[in-house]
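Here you go, one structure.
Note that one protein chain is taken out, while the other chains of the complex remain in position.
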Amino acid sequence: MEQLLELSYALDTFYFLLSGMLVMWMAAGFTMLEAGMVRSKNTVEILTKNIALYSIACIMYMIVGYNIMYGEGGSVIPGISFFVGGDNSVADVVAGGDGAPYYSDISDFFFQVVFVATAMSIISGAVAERMKLWAFLLFAVILTGVLYPVHGYWTWGGGFLDELGYADYAGSGIVHMAGAAAALAGVIILAPRKGKYGPDGKINAIPGANMPLATLGTFILWMGWFGFNGGSELKISDVESANAVAMVFANTNLAAASGMVFALITSQIMFGKADLSMGLNGALAGLVAITAEPSLPSMPLACIIGALGGIIVIFSIIGLDKLKIDDPVGAISVHGVVGVWGLMAVLFSNPDATLFGQLAGIGVIFAWMFGTGMAVWLIIKAIMGIRIDEEKEYQGMDMSECGMEAYPEFVGTKGSR
Amino acid sequence: MEQLLELSYALDTFYFLLSGMLVMWMAAGFTMLEAGMVRSKNTVEILTKNIALYSIACIMYMIVGYNIMYGEGGSVIPGISFFVGGDNSVADVVAGGDGAPYYSDISDFFFQVVFVATAMSIISGAVAERMKLWAFLLFAVILTGVLYPVHGYWTWGGGFLDELGYADYAGSGIVHMAGAAAALAGVIILAPRKGKYGPDGKINAIPGANMPLATLGTFILWMGWFGFNGGSELKISDVESANAVAMVFANTNLAAASGMVFALITSQIMFGKADLSMGLNGALAGLVAITAEPSLPSMPLACIIGALGGIIVIFSIIGLDKLKIDDPVGAISVHGVVGVWGLMAVLFSNPDATLFGQLAGIGVIFAWMFGTGMAVWLIIKAIMGIRIDEEKEYQGMDMSECGMEAYPEFVGTKGSR
Amino acid sequence: MEQLLELSYALDTFYFLLSGMLVMWMAAGFTMLEAGMVRSKNTVEILTKNIALYSIACIMYMIVGYNIMYGEGGSVIPGISFFVGGDNSVADVVAGGDGAPYYSDISDFFFQVVFVATAMSIISGAVAERMKLWAFLLFAVILTGVLYPVHGYWTWGGGFLDELGYADYAGSGIVHMAGAAAALAGVIILAPRKGKYGPDGKINAIPGANMPLATLGTFILWMGWFGFNGGSELKISDVESANAVAMVFANTNLAAASGMVFALITSQIMFGKADLSMGLNGALAGLVAITAEPSLPSMPLACIIGALGGIIVIFSIIGLDKLKIDDPVGAISVHGVVGVWGLMAVLFSNPDATLFGQLAGIGVIFAWMFGTGMAVWLIIKAIMGIRIDEEKEYQGMDMSECGMEAYPEFVGTKGSR
Amino acid sequence: MKKLEIITRPFKVDEIKEALTSLGVRGMTLTEVRGFGRQHGHKEVYRGAEYQVDFLSKVKIEIVIDDDMLEKVIDAAVVAAKTGKVGDGKIFVYPVENAVRIRTGETGDKAI
Amino acid sequence: MKKLEIITRPFKVDEIKEALTSLGVRGMTLTEVRGFGRQHGHKEVYRGAEYQVDFLSKVKIEIVIDDDMLEKVIDAAVVAAKTGKVGDGKIFVYPVENAVRIRTGETGDKAI
Partner (left out) sequence: MKKLEIITRPFKVDEIKEALTSLGVRGMTLTEVRGFGRQHGHKEVYRGAEYQVDFLSKVKIEIVIDDDMLEKVIDAAVVAAKTGKVGDGKIFVYPVENAVRIRTGETGDKAI
């Protein structure tokens, strides 16, 4: 029996670690996606930003974020302490019973830490091609160390949103919409890229430089999402959990597939062309939409949730462009607008979720991330500025921020437009 | 005991899910491989095609394909029904005994669904650079919803080929050669790319635009194949299964390695240069060859099977070119010709396999996929045409089908040749 | 009980196989990293070299390397035999007890084989852009078949270094520094690339052609390292092992993150720019540094070990450049210099490690690999030459060695500089 | 007939095109080039090694026009391309002996 | 000596090369350019935003030849490059004052 408990503990820990590793891999996905969607002159900077933000997220969450999110606190005010504690003893595990730990705490930390990085990655794309590198990284320190952990405490950490019955399986709101809200604040303060909107209200297309990279990034994200959603069941070692994880895999995959197909069809109908970049956003939209509840919908329902995500994202991208909210990769639409859709869609399959609970969660998380995000962006702007100067924007951020080009042998003058 | 059964169920389910996820990742591999092997002007289209076909395969197989393949039917005529059923109950699992389910049915669906996508991906490369996007996607709907499930029923689903003793562990024939057969039909109807064959019978080289992508794609496929073959043992939770899976991993890896090395050596001898693209095809050929039986050969035998695959593929590619069968990525050779070799090689290690059974399987599957594939291509051609017009072919499909370029800042005029 | 042992065996085998698969994936990481860091005219060659060396490593280690490394021998002279043996019987496993095998031997072989390939991959980058392809591959045959297995026998195989108490958890020295030592010998014999060092002692920058690829490669390596270090615990099926594996994951991740951040900060301070290529090297340096002992340090200590790795690597790269040791990707610094740092850092957390033991291991492995490596390089040089001629070096190795270009449509004349 | 070669900053292309087409110029050909001149390149550090970027990205716009358009086209191009900072570039004027429109075979002024 | 500049569609390069070498032309230099002319670009939509592709891919082939070859080279190039559709491009003829072969130092007609 003890050995059985040990083995079960080992399996759940392994499952957690692999899930976490897949979410870590999503960092590569965001990096490739964003590097493909910007112009070549800003590519090194976005690569640097992405790998650095992931690194910062891991360190900050270890120092303080995890403890804020899962520490002792009131229903609103979280507790504070530093550094992650030790792991479970064998004795506690083999004691068995309801309260006994059934997976390694450190594996839990590892799984959680990669989620923070995901939230931060979302922001990176939206503010691309014009924000100072170090200003962005400073923001990353604060978001991953404090801002995200606080609303994480309110929800997954057992705070008041959890008490209100807010249902968000793997974080359509807590991770995705939260990132999008902070991104929106940043984009508003930053203003659009030079040349994106003409003086006469004209919207100029700024095509991404490398579509294979963007596609690869989407595939990586799709793959990593099996860890993101699959790991969020938090257990696999009995029949019901295993069935649930299997359902999560199948539904996650189908929602992405439907999002992709319906975004492609929508773009064909609306623009007369099968716009790949919209298809990629559609796949991600399907993933974001299902993330709020991937275990309960039937497969056809998962398809519908994903498909609507894929359609919504196109209209959202066009709409934000009309509002001159310049988001080079569509992150606010994919993660924010579709995140809200996913949270509402929970009501179709989860009988415990309530309209009130979902709206409360959406409202509170959005307000928190948008509000504090805005404040932090403004403070950073006051201290060191957040936007690179116009000359450098024309020349590209790669030379000015990183001193090197992404493809030094390839791009002639077009790269410096 | 019940807990043990539950845990065992959980492990096998987890193993299935991860294997499936790796096969899903193969979709990214095919995408990158093909995107690297075509010209830059057709790259967006092939990216779109690949991610869309994977998506379509998932949806169609969920709607009807899975039920055809694993439903109730006669030995030739499969049954038909729609949508995947529910999962196993705890009671059924813990009942134990021979008939008890030992992994989640949904995880099985997930594992199977990614196989269909693989078969379809094979076709994508062969018809690249000239087929209309939506014609291709329509074909994908039919192949993944009906054609593949039917011969899948005949073999893995328990139909007449299974009864005849056809042995095909993970699908050298059922997946790979099947895809190649449908591809061959498509290539014949499509005719070669403009400029591929000179009027005087001259064969022109059309180099792929991005070799690092092609190499990345091959590595991804190699990695994903551990799921493809490793998962096909269908069980890992006892010593014998675990040993078998380990053997499958080792043999799969060695066959790929040998295929790579021997294709490279062959190209050096024949052409005087170490042709990377042939080496990549060689690695894949090794993988396809071992897929029909990766658990029984000894490691040296696995090397030989792979090495011969790597050599055969080169002669096949050259031979098909002489026949003016224009296959830009070598898919028909890698998956079709070498698939047949793999099926015959089963006879060296599997005492239960018979020459008759193998030949019957090869003949029936080829005839079915080539025949029905041809019919469907012809119908699609009649309805909407399958080949883009010459002007667009010169300019590249990216602008005409997808309205965007893969590398808008990079390629000057050469891209539009 | 027997079933429990079987299940436990299955879990450990599965864990081993997945770890091995992740290390196999590192081959793709090295390939992409190196392909991004060289000039476009040498890209196909480096792609070919990498996929071929991985393949060769797998075959040679299967034929003889594994048996040398884990065979019967004295404390210095290893035994010799050929081909990997069979797997464990069910009876042996269910016998239980301390001596009973608890995972598949073939899974162990698979896990070990990918390590050899890693050592060889390190060399590939250092000798890039000027070494003949087939000379390199011949070296690969010898290193992976004999050289590495011999010191592997001395350490992990139970030879005299093991007896001296040399502590090297996953191979900072055995794999990484060993590869770097052989690379250093090769680089010295090869001499720098034409144009790297001016006549007046000037160091010329030769920027890598494709930074997104280099970044992708780094992410792949980071991901694969979870298998490299995580699998080196060799067991996961009880609470203590599972906790240890979890700790390894967390520490590996944090060391990489810290290495990245501190290398980036160092480059910003020293050069005034956030040099991405240094940041990538920093992440890898963090990984190499923690590899010698990832399970015992606390997380903050892991951060410090990684951070120092990231700082050291920059000074090492600059220092080697001053010595005119031309290492295009920084492999000797990342794997060699930082490998030594990692081995010394073991002393901070592992009470069993001794200064003497560590120094002995470093000295012996370095001397062995540098000495025999040098000898083998010289023999190969005598037989077939190791450096391509100057004309071909100007034109690029891709055409002369592989007969094709990496990006035939993209690069104009700059590529042929 | 004359040929103008305008060598200038890449991001000025659209403005120049607008300015010239509004004068009636109906064709031009653009090449990506790298220029070395009074505008000095910049010093960069890559992996600790300093290097000098001497050749900067420029575009060359070639336009063949009638002699009588010469003055105003030059003037318009100067206005459109000017930023006033070093590196704005040059306009060179060359004699052209003949022009042929491939599609029609027309030659001389009618061909441009 | 004259220089011909043939600006035309990229996929015509091989045909033109064949045609001219069969006349005895022994050297030419090819540049990738982007052209704006009567052949209008196309309107595209990227992520919902319309944009105009004004500059189309063209090649410029430069050939320096003896004066007495001028006629037949132009004629042959027109034949080879022509598709009859807008966008076939132009041939411009320029005077050349001298030519030097770097390898040998030969100048004038002997150098080409």
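Order as written gives the chain letters A, B, C, D and E; numbering starts at 1 within each chain.
In this section, a contact is a pair of C-beta atoms (placed from the backbone, for glycine too) under 8 Å apart; a residue touches a chain by one contact, two chains touch by 3 or more.
Being a predicted model, the structure only gives us computed values, none of them experimental.
In the whole complex the chain that is left out makes contact with B, C, D, E. Across the entire complex, the residue among E:V53, E:L70 or E:V96 in touch with the chain not shown is E:V96.
Although one chain is not shown, part of chain C still touches it, namely residues 394, 399, 403-404, 412-417.
In the full complex, chain D makes contact with the omitted chain through residues 2, 6-8, 31-38, 54-55, 58, 60, 74, 77-78, 81-95. Contact between chain B and the absent chain runs through residues 203-205, 207, 270-273, 275, 277-278, 314, 317-318, 321, 330.
Keep this in mind: only the chains that are shown with their structure count from here on.
Overlaying chain B onto chain C using CA atoms gives a rotation of 120 degrees, to the nearest 5. Its interface matching that of C-D in over half of the contact pairs by residue number, A-E stands out among B-E, A-D or A-E. Where chain D touches chain E, the two copies mostly use different residue numbers: shared numbers make up under half of all numbers in play. Centre-to-centre, using mean CA coordinates, chain D is 18 Å away from chain E.
With centres defined as mean CA coordinates, chain D is found 45 Å away from chain A. Separation between the centroids of chain A and chain B, computed from CA atoms only, is 32 Å.
Multi-chain contact residues of chain E, defined as those touching 2 or more other chains: 32-34, 44-46, 58. The multi-chain contact residues of chain A, meaning those touching 2 or more other chains, are 4, 7, 11, 18, 207, 210, 216, 271-273, 275, 277, 403-404, 407, 410, 412, 414-415. In this structure, the chains touch in the following pairs: A-B, A-C, A-D, A-E, B-C, B-E, C-D, D-E.
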